[in-house]
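First the structure, then my questions, so here it is.
As you look at this complex, bear in mind that one protein chain is not there, while each of the others sits in place.
Chain nomenclature is as follows: A, B and C, assigned in order of appearance, with residue numbering initiated at 1 for each chain independently.
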Amino acid sequence: MVTPDLSVAIGSVRLKNPVLTASGTFGYGLEFLPFLDLAQLGGLVTKGLSPRPRKGNPPERIVETPAGMLNAIGLQNVGIDVFLAEKLPALRGHDTVVVANVFGETEAEYVEVCEKLDEAAGVAAIELNVSCPNTEAGGMVFGNDAASLARITRACRRATRLPLWVKLSPNVTDIREIAKAAEAEGADAVSLVNTFVGMAIDVEKRRPVLANVSGGLSGPAIRPLAVWMTWQVRRAVTIPIVGMGGIMTARDAMEFILAGATAVQVGTANFVNPRAAVDVAEGLTAWLKEHNVASVRELVGALASPPTASGCP
Amino acid sequence: MVTPDLSVAIGSVRLKNPVLTASGTFGYGLEFLPFLDLAQLGGLVTKGLSPRPRKGNPPERIVETPAGMLNAIGLQNVGIDVFLAEKLPALRGHDTVVVANVFGETEAEYVEVCEKLDEAAGVAAIELNVSCPNTEAGGMVFGNDAASLARITRACRRATRLPLWVKLSPNVTDIREIAKAAEAEGADAVSLVNTFVGMAIDVEKRRPVLANVSGGLSGPAIRPLAVWMTWQVRRAVTIPIVGMGGIMTARDAMEFILAGATAVQVGTANFVNPRAAVDVAEGLTAWLKEHNVASVRELVGALASPPTASGCP
Amino acid sequence: MASPMVQDFTTPVLRNVDLGRGNWLLEFEAASAAAEMRPAQFFMIGVPGSDVLLRRPFSVCGLPGTFSDGRAGAVQILYRVYGRGTKLLASLGPGAPLHILGPLGHGFTSPQDKNTKIVFVAGGIGCAPFPAFLAELEREGRRATMIYGARSADELPLLDWFRERCDAVVVTTNDGSLGASGLVTGPLEQMLRGAGGEQLHLYVCGPTPMLKAVAKMALATGIACDLALEAPMACGFGVCLGCVVPTHAQPDGPVTFERVCVEGPVMRAERMAW
Partner (left out) sequence: MASPMVQDFTTPVLRNVDLGRGNWLLEFEAASAAAEMRPAQFFMIGVPGSDVLLRRPFSVCGLPGTFSDGRAGAVQILYRVYGRGTKLLASLGPGAPLHILGPLGHGFTSPQDKNTKIVFVAGGIGCAPFPAFLAELEREGRRATMIYGARSADELPLLDWFRERCDAVVVTTNDGSLGASGLVTGPLEQMLRGAGGEQLHLYVCGPTPMLKAVAKMALATGIACDLALEAPMACGFGVCLGCVVPTHAQPDGPVTFERVCVEGPVMRAERMAW
């Protein structure tokens, strides 16, 4: 059999394979040059970028939990200006798709970063991290409410001509409503999921392990929850889905693809194995060969006669 | 040091220790007689009871996932009448606290079961499982919305004089709102959390592993999420909290207690080790001794100077 | 409800023998649990301190006396490396602790009528419950015939052991690498046709599609047929309700869901509502 076709398209963004690296787990990409050729990736998503540099939360920032980890990095990043001046030029030499992850504490901050990215060469798309508290709305998380998500999406949509991916928070009652709001406001794709809010307690010290008290749970523990949300959103919107949450292997990626994701992101796995995303992409090629599938696109949402879930477990 | 005091009270319900067994993981209690003396438990919560027997979902009903399991049993149970006629009398001989877990597809079904339990000797409290779709409201889950939760709590509150524990669904944007609604309608306690909705896909067969497509995730994987919700709810209501989610050991139980739970429930761990709840209770005694704590009540919510969480991870 | 004699104990691995092709024989001490254990009853087996959450079900393969080289008071299970749990088992050396629950469920019972011909139908690793059963039959002075199928010649563990002790072992392989090419249903059909007036009793263990096919033939010809079922299990002692199969608990009654771990794993073919 000829080599299977791994290429996919997220709207106008063409990826040579459906495996990207997730925001906050791949630095600005350059940190991984000792381990892989960035051209082997479907694409990379940068660490979240804000208008000005952020020093992040005090330590402890991370703790391992069963099959997962909590992080409360506090969105430490170099800021959009340093990114554009130092990181992006270095990335341009590499034949890969760069997606800039963006966040802010106010609508104006999101817009500011989107506008600056709009003029930058070498950015293929913007991914909005909406799992942040809106300091102008009493700390309500932008992405935890359809109306608020619609507002921020609309503002960013106006601020840039770049393809816009809205990265959904899973800490909501009905993620379909949020996804629909993103679609209605012109998002080109939704990516899901961001981390689940969690907490670990050091029982000897009788205090939270993390200085921030809560953190975001990622890793294999959340995979069944993320796969379910992917499957739900697939039935709610028609724009492409970029799925993630606990992907460690090609088999895991296949769960998301069959559930309806056109592409996937590998996050926590990069910490454990810096080549994880490449290994997943190569594993997908092997899987397609073995199963005689010509293109990964045939598998997107290809669950055999998916019945309807009845609800109560 | 003298033996530490493990007794706690959930409103008017006195427990000799703070460790109960969780609904759906301990049958009707009698199944565990080969392994333990029910009098060693703080209490037991029955399998969810409905007005009429339910045969549940077709197989496959369970699948193991990283540090957890998904179940879609479909609330198979003998029905309230058989429970009252056959199971409850057999439980009465045992010196333990029996909490009856109740669910329905309509408000009337909840009320019917609560009324029948009200007259039954040997039931210490009712726990409402509100993680079920309301067939009269388009399948919306009773407990996923504060107004709907308030309605069902109010109806059950009128139907019984027994202490009422409302068991919260974690699949919500802000569990504090739901807990407050339960408190406002006269719930004596909230128990949390029920399972998180998830899905596993058999990639070789290209179909969901579970016949029901989705299932509820339980086990260690969800512990950080459940501890966080316990901590949040502790700050939102004044009624006692019964905490659960992935408790395997006394250390795990301590996380919930320090986060603000007055008692805990052990669920999935019962499958792995039928004596798990007793082991947790004994482990708590040992922990208190070792740390020279006279009563477990001193530890409820006793996080050292808990700071406030800032939100964005 | 779990039988009152079920025991939950920790015991070290005595032997863990690689039989090749992913098949292993694990031996551990279980004298007290084995005392009243029946063939095709099973254990839930876990590894303390491991990160595999749930224990895994395995039929008892050898009870004390089944295998001549078995240690006194020891039992054996035969297992195939499949996923995480069985991979972990295969990594254990002598002395490693096992977390054992058993005996569980209902096992095989031999036919009352001493003249009934006993036929084992096994698919691959589904041969696991038959050594203990054969040893019991031998003690009663009875014999058995076996139809033993697998995908290929590789996947027939203990074949020589059965060949030495059964009246006959008819082998089938999907790829024709040993014995008749095809499924166990081929030789079984011949046997049923050639049975004449002889009473037969089938004991069947293997993959579910095989069980279904054999059950269908048995029902069509009115032959007694006991199936040793498989299902994913969380607890093994009747409380999670995870392991159910559709059955007619009452003949011609409505479809019910019964637990493989308590009402099974051995069930009559006519009980199934597949």
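Brief remarks follow.
Rule of thumb we're sticking to: contacts are C-beta pairs under 8 Å (C-beta built on N, C-alpha and C of every residue); 3 or more make two chains touch, one makes a residue touch a chain.
All values derive from a computational prediction rather than experimental measurement.
Shown as candidates are C:18, C:36 or C:51; the residue that touches the absent chain is C:51. In the complete complex, the residue from A:143, A:219 or A:260 that touches the missing chain is A:219. Within the full complex, the residue among A:30, A:82, A:137 or A:293 touching the omitted chain is A:30.
Residues of subunit A that touch the chain left out of view are 24-27, 30-35, 55-56, 58-64, 67-69, 71, 73, 76, 219-220, 268, 270-275.
Just so it is clear, only the chains that are shown with their structure count from here on.
Taken as a graph of touching chains, this assembly forms an open line, each chain in contact only with its neighbours along the path.
Between subunit A and subunit C the centroid-to-centroid distance comes to 46 Å (mean Cα coordinates, whole Å).
Distance between subunit B and subunit C, defined via averaged C-alpha coordinates, is recorded as 37 Å. Put simply, the C-alpha centre of subunit A and that of subunit B have 33 angstrom between them. Residue positions of subunit C touching 2 or more other chains: 51.
Residue positions 66-67 of subunit A are each in touch with at least two other chains.
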